[in-house]
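Each remark here refers to the structure printed beneath this line.
Every protein chain but one is kept in place in this view of the complex.
Let's turn to chain A:
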């Protein structure tokens, strides 16, 4: 963790309400497909590495920026760093990736990218996050996985 905080006064947004349980969800016979909100619920509770706030409260992740294609087994998540030169972007992206890796069935192909035009080194970060081997190597790093676990932990 850096000693200095980059974005001291981020804007804080309201959390959305908990998803209410519908009658259909309680009906044993109706299958519930994976949808945008379900994936959003998985990642909105991840903690920001800098602030005691969730990614949802900082608008780093937003429901509209998630696409889920249940039939074709694809999930695509765009996230928006709070400032364009945020050095935490890779770490946040990695946290989202790891959380989804642990929480979504293996049949899904998950891609996590920065919302186009919101970060200075967008391409580099996207490339890193898309590279399976680099992600796997990063997760072998004891210190890094500890930080990621902390971001995911209280969720």
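Simple rule for what comes next: a contact is a pair of C-beta atoms (placed from the backbone, for glycine too) under 8 Å apart; a residue touches a chain by one contact, two chains touch by 3 or more; residues count from 1.
In this section, contacts and distances are computed from a predicted model.
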Which protein name, taken from UniProt, belongs to the chain you can't see among "ER membrane protein complex subunit 2", "MMS19 nucleotide excision repair protein", "GPI ethanolamine phosphate transferase 3, catalytic subunit" or "TFIID subunit TAF5 NTD2 domain-containing protein"? "MMS19 nucleotide excision repair protein"
Thinking of the whole complex, not just what is shown, which of A:53, A:83, A:110 or A:144 touches the missing chain? A:53
Which residue, A:12, A:124 or A:137, contacts the hidden chain when the whole complex is considered? A:12
Residue list for chain A contacting the dropped chain reads 9-14, 21, 25-26, 28, 31-32, 38, 41-42, 51-53, 99, 102-107, 145-146, 149-150, 152-153, 155
